[in-house]
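Every protein chain of the complex appears in place save one, which is left out.
Note that the chains are named A and B in the order they appear, and that numbering of residues resets to 1 at the start of each chain.
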Amino acid sequence: MRRVHFWDHLILILGSLLMLMPILYAFMTSTHDPVSIFRNGMQLSPGGHFFETYHTILTKAGGFTKEVTGVTMFWNSMILGIGFAVGKIVISMMAAYAIVYFRLPFASFFFWIIFSSLLLPLEVRILPSYEIVQSMGMMNSYAGLIIPLIASATGTFYFRQFFKSVPDELVEAARIDGAGPVKFFLDILVPLSRTMIAAIFIIMFVYGWNQYLWPTLITTDESFFTLVRGIKQITQVYAESRLPKVNEAMALSILAMLPPILVVIIFQSWFVKGLVESEK
Amino acid sequence: MAVISLQDVRKVYAGNVEAVKGVSLTIENGEFIVLVGPSGCGKSTLLRMVAGLEEITSGTVQIGGSVVNKVEPADRDIAMVFQNYALYPHMSVYDNMAYGLKNRGMDRDEIANRVRIAANKLEIAEYLDRKPRALSGGQRQRVAMGRAIVREPKAFLFDEPLSNLDAKLRVQMRLEIKKLQKSLGTTSLYVTHDQLEAMTLADRLVVLNGGVVEQIGTPIEVYEKPQSTFVASFIGSPAMNFLPVTNVGTHWRLQQGSGLRVHFDTDVNELTLGVRPEDFTIANGPQSDEALSASLLVSAVELVGAESFVHGTLGETGPEIIVRVHGKAGYVAGETLALTASYEKLHFFDTKTGKCLKVSPSRAIA
Partner (left out) sequence: MKRVQFRHSLLPYFLLIPQLSIIGLFFLWPAGEAIRASFYLEDPFGFGSTFVGMDNYIDTMSNAEYLNTAWFTLIFTVVVAFFSLSISLLLAVKADAVLHARSSYRTLLMWVYAIAPPVAGLVSLMLFDQHLGPITDLAALFGWELRLGVNGFDTAFVMSTTAIWKQIPVNFIFFLSGLQSVPKSIQEAAAIDCKSGTRRFWSVTFPLLAPTGFFLLIINITYALFDTFGIIDVLIKSEPGNNPITLVYKVYNDAFRGNDLGGSSAQSVVLMILVFILTIIQFRMIERKVHYN
């Protein structure tokens, strides 16, 4: 038994290193100065320029982007991540409540309309979506960034699934206790869904924060750039120049990945629950 | 407190499934009525129609003299105790009990007062701040009761409230529910599939089968004078023994040729004789002038403590029967015993309809 476990641990440690090493390289490289990186390649040992590099990317405009600082992009990412998660949760909880708890004449019709939105990812209807948002004058706005992303019913499905698992007796008890539909929703169902809400919030926050294609199309004004959107600028500058600021590029990558990583690690049990439960 | 009365209440589900086929019943003020029957007999549906959780297809339900068919559950002034308790998991015990009162706009002090009194009565005062998940099954059951009591409703509706408890706790809670109901004097309708619960709790029993009332009566009436083979077999454990008897011209005969000294003036051709396991006497000799005499070939003896169940067949190959004997029975498998039963202990049912015969048999002179 002992020997078997040794190999198990070895494989797991190798797996963990496989996950960690690329990011460790990125981080260590970000603490060196560009000239030494250019000369020696990416680094695995800490360099002395940590504060300098991160201070520059956070507060100074005019590196890869021309007008915005890392801090602005960070807040834009926050707005996108949180706005998307909150918007999606509120809207999908309302819709799921209507579908599960009400006798609707056209219930299955509404259900199929909502269901159909699961069929097609944004990527395959990207051009018409872009044109519609453009024609509505929603380019370079948070609304244009967030709302069209909500148009997929994944959240509605998670909550529908969860509401169906809530015992019928709770509604019955609440009805006998004199709670109407609004009261039942706010007093009983929303508090009952707390864990579910937290789990979905984490999944959706990460999803929103990590959006790339849509922000790339919708935001041309740099003041609306998110960190992940900013990556595109980096590659374009990188493609043109021969002595790129690799340290700053890596530092921006670290900045772009850090918040979602922290959220996922800190709220790990909720995150795993959300991911696994929601897909059932 | 109120009289609840049902007139020809029916429930037909989509797809023409008739769950309740016309039930009429009046529950008097302060009376404790138990609806009992096997699963799927419509007892829960009937209760839920009284609660307002299920639409009534036809017929009327009256609570306190007014028809409530279209009245919302909250406005019927009833309280319900659910099988899984249906406590709000995120609310404290206090809030669980207070929620219905708050929704009715009751004054905070009055709520606190009522919860306090109910909690003391149910001995859960020390748990008022806890969440339901921190309570044992028995305590949750008490909270569910408390939630019903604080409302001081016209009627209590119980939907198998004890079936999630272990056997010992069930007996204890059964007694408490009975005492509580008597002291509050609230009209109660209680659903169970457990005949023991039904017998011990009820002022009157309603035995349901297939959406139809088989019999209404006090527990002892139902036990002693079952109106059908269904009731006879459902109430009582071990169940009543059923023996087929046939008409042989002038008199009736048990199929195994044992002695049966009764006769009827009836046009029914096939009868079923019912005898409760405890109503047999094991005779000393083969001769007996009792109404029924037969021989029992013992196949097994079960000692269950204060009594024994003797299993066997009537004659060599006849129907299986169970005899209940006090104390430890010293019989062994393979032994043949002489059984008798007196005339008053015999029940006769029409084999075709299962109904108890309206005509009483008269004792035949041997």
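To be clear about the criterion, contacts are C-beta pairs under 8 Å (C-beta built on N, C-alpha and C of every residue); 3 or more make two chains touch, one makes a residue touch a chain.
Since we're looking at a predicted model, the values are computed, not measured.
Undergrad: Using the touch definition up top, pick the residue from A:71, A:151 or A:186 that touches the left-out chain.
TA: The single option touching the absent chain is A:151.
Undergrad: So which of A:35, A:61, A:113 or A:186 would be touching the chain we can't see?
TA: A:113
Undergrad: Among A:57, A:73 or A:95, which residue is in touch with the absent chain?
TA: The single option touching the absent chain is A:95.
Undergrad: Counting contacts across the full complex, list the positions on subunit A that touch the omitted chain.
TA: Here the touching residues of subunit A are 4-5, 8-9, 11-12, 15-16, 18-20, 22-23, 25-26, 29, 37-38, 41-42, 44, 90-92, 94-95, 97-104, 110, 113-114, 116-121, 123-129, 131-133, 147-148, 150-153, 156, 164, 168, 171-172, 175, 180-182, 184, 206, 209-213, 217, 228, 231-232, 234-236, 238-239, 246, 249-250, 253, 256-257, 260-261, 263-265, 268, 272, 275-276, 279-280.
The rule we apply is simple: only the chains that are shown with their structure count from here on.
Undergrad: CA centre of subunit A versus CA centre of subunit B: separation in Å?
TA: Inter-chain centre distance comes to 58 Å.
Undergrad: Provide the residue numbers of subunit A that touch subunit B in the complex, in ascending order.
TA: 167, 169-170, 172-179, 183, 187-188, 191-192, 194
Undergrad: Quick one: which bits of subunit B touch subunit A in the complex? Just the residue numbers, please.
TA: 51-53, 72-74, 78-80, 82-90, 99-100, 103-104, 147
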